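Below are the structure tokens for one structure; questions will follow.
In this view, the complex is presented without one of its protein chains, the others remaining in place.
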Amino acid sequence: MNCVNHPEAPVAAYCRTCGKALCATCQRQAQGTIFCDEHLPPPEASAPAPPPAFASPAPPAPTGSSPGLAFVLGLIPGVGAIYNSQYVKGLTHVVIFGLLISILSSGKAGGLEPLIGIFLAAWFFYMAFEAYHTAGKRQRGQAVDEFSSLIPLRGKQGFPAGPLLVIALGVIFLLNTLDILAFDRILRYWPVFLIVLGAYMLYTRVAPNGKADRPEEASHERQ
Amino acid sequence: MRPRSLAGPLVVILIGGLFLANNLWPELSIRHLLTIYWPFLLIAWGALRLIEVLVHAFASRQTPSQGISGGEWLLVVLICLIGSGGFWASRHAHIFKFESLPKVAEALGQPFDYPISGQKTVGKKPHIVIENLRGTTHIAAVDSDEMKIDGRKTVRSFLQSDADQADKQTPLQFTVDGDQVFLNTNVEKVTGDQMVRADLELTVPRGADIQAHGRSGDFDIAGISGNVTITSDNAGVRLKDIGGDVRVTTRKSESVRVDGVKGLVELHGKGGDVDVENIAGPVTVEGAYTGDQKYAKLAKPLRVQSPGTQLQVESVPGEITMDLSELTGVKLTGPIHLEARAKDVRLEDFSQSANLSIEKGDISLRPGRLPLAKIDAHTHSGDLQIALPQTASFDLTATTARGEIQNQFGTPLKATTEGHGAKLRGATGAGPAITLDTARGSITVERGELKLKSTVVSGDGPPEKSVTIETPEGAIKVQKE
Partner (left out) sequence: MNGNRSALLCAIRGPVLLITLGTLFAIAQFPVGRFGPYSFARTWPVLLIVYGILKLLEYAAARPGSSAGGGL
């Protein structure tokens, strides 16, 4: 069995989350176990990549991972993520961009157009900045989150904010397209999103940080 | 070594094979079958991949290989676009709402043209029924008792022989039975998946009644003195100088333009822009028209009903322009009744009563004629503005629950603040009640100007020397020194 990124290198470990085979250079250590680049949980402190056991410190940046170029390309919806080899994220970015525009032009937002317009502008720059930060992380050899380099969707307590958000969005859109509950009724409650966001941020800060390590260690011991 | 997926390349080979078979043996209508059953291709591919992954996971007890790679997803997206586009073109069903979907099936194949012609005597006042499901229909009126058809049928196909066959399957049906005339281009009778459209140029007797039905294609009709009824799934409509009644029903339309109708006008359904002018009869518009709407020179009542708006005006000597977010009316005769969810409203130079109720939007009123009539303007969230002539008589009550009041009119109107809002009360003479009300917004009452009508009276010397101006108070004669 050889590494997925380096077919000639023998495997040194497997990623805890997705099971990819990793050679010595590709493996990333965190919380006492091995992860691949994509699934490495964000470090607690803002420290550079944790020192790997075998390989040399900070592997050289993959060719063409310029944060500046990533930012510029990120201004085109989806291209920033594609530049960072995150194709699913790129597609997601494009889809969200298109959705925002079609909400605006469908006239169904019923007066909330300014808000959507602002969100669209914010999203536009978010894509660029997200690409910039992802490229920067890649360059420094740090972990790269598969959802977002700017927003901690993984959650320190293992709280799956990302998937829940996606499911909630899916339900909201479905209710609208099936004419069960129109957009403008739902959009009227947009401040709820802010409240939930604030509560979530509170939750992640109030609970002690040590909790994140427990489940990992427990399962590690169980083996 | 982690094995790569077999399913992806297999799907590509399969698609290639199917298209090749379609080209080699067109009579099997493989492309037709593909456009119907392609989603099952995706399902089969997904199931195949799923089985691959599960088998690999349980057999080798190792971590399974990746799901579906980026390149494969791209192939999936392409298949979806082409598949649904093909289905759409072959079935004319409006599966996708987004207009930017490429019409792939139309781009394939080349156009073959076949001429259409016909001529029959139909009498002076025929009742003509036209069925042209795809293509434009252009009708002009002539003073004769003959109906002439000129046109072109266009078939999109890969092969001339297919196109010829499609032409034979879609013959022009033109029958006359007394004063009933029936015209059908039969474009949908094609059995293959060729696209056939018929663009018609008709000349008909002026006294005709026209009833036209289509699925997609514009209508352009002028000079008919009978009634015109149009029904279509997607049509731009242009009608000019129609003597009878006009009824247009569309499920989708880029624009409906009606200019000069002696009877009534009724628009139903959904569309984009609307332009209705110079109508002698009542005008009714019912449906969701999302573009710019314009109504001008309407002698009889106008009624517009859409999901967010309800408008009724007794007559429109001037014009009303409106779109999804605003409504402007200049020179209207009331009673005016408007109920809307979200619109900024501006009415200028209107007479008779006005009753406006908006949930969200600003209202600006400038009544142009005296004497004033009852005005009721309410908005739940928005500013109110009214300009009242100083010599007008009215009894005003203006309330805002949250906002300020600007009294530029002066006495005898008096403003008082009440909590977060304010109230303005006053009356000049014994006039009609003017009630303005907003739950959140400001109210401004200004001094308005009167619209003066001036006529130049000749007979008192050459016209440049004197002018008589009529005002609601009386006539003023101005002499030039």
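Letters A and B name the chains as they come in the text, with residue numbers starting at 1 for each one.
Here is the rule we go by: a contact is a pair of C-beta atoms (placed from the backbone, for glycine too) under 8 Å apart; a residue touches a chain by one contact, two chains touch by 3 or more.
Since we're looking at a predicted model, the values are computed, not measured.
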*Specify the residue from the set A:Thr17, A:Ser66, A:Gln139 or A:Thr204 that touches the hidden chain.*
A:Thr17
_So one chain is hidden, and I want to know which residue out of B:Pro39, B:Gly71 or B:Pro111 touches that hidden chain in the complete assembly._
B:Pro39
_By the contact criterion defined above, which parts of chain B meet the unshown chain? Give residue numbers in ascending order._
36, 38-47, 49-50, 53-54, 57, 63-68, 72-73, 76, 80, 83-84, 87, 93-98
*In the complete complex, which positions of chain A touch the hidden chain?*
14-19, 157-160, 162-174, 177-178, 211, 214-216, 218-219, 222-223
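Rule of thumb we're sticking to: only the chains that are shown with their structure count from here on.
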*Using the average of all C-alpha atoms in each chain as its centre, how far is it in Å between chain A and chain B?*
43
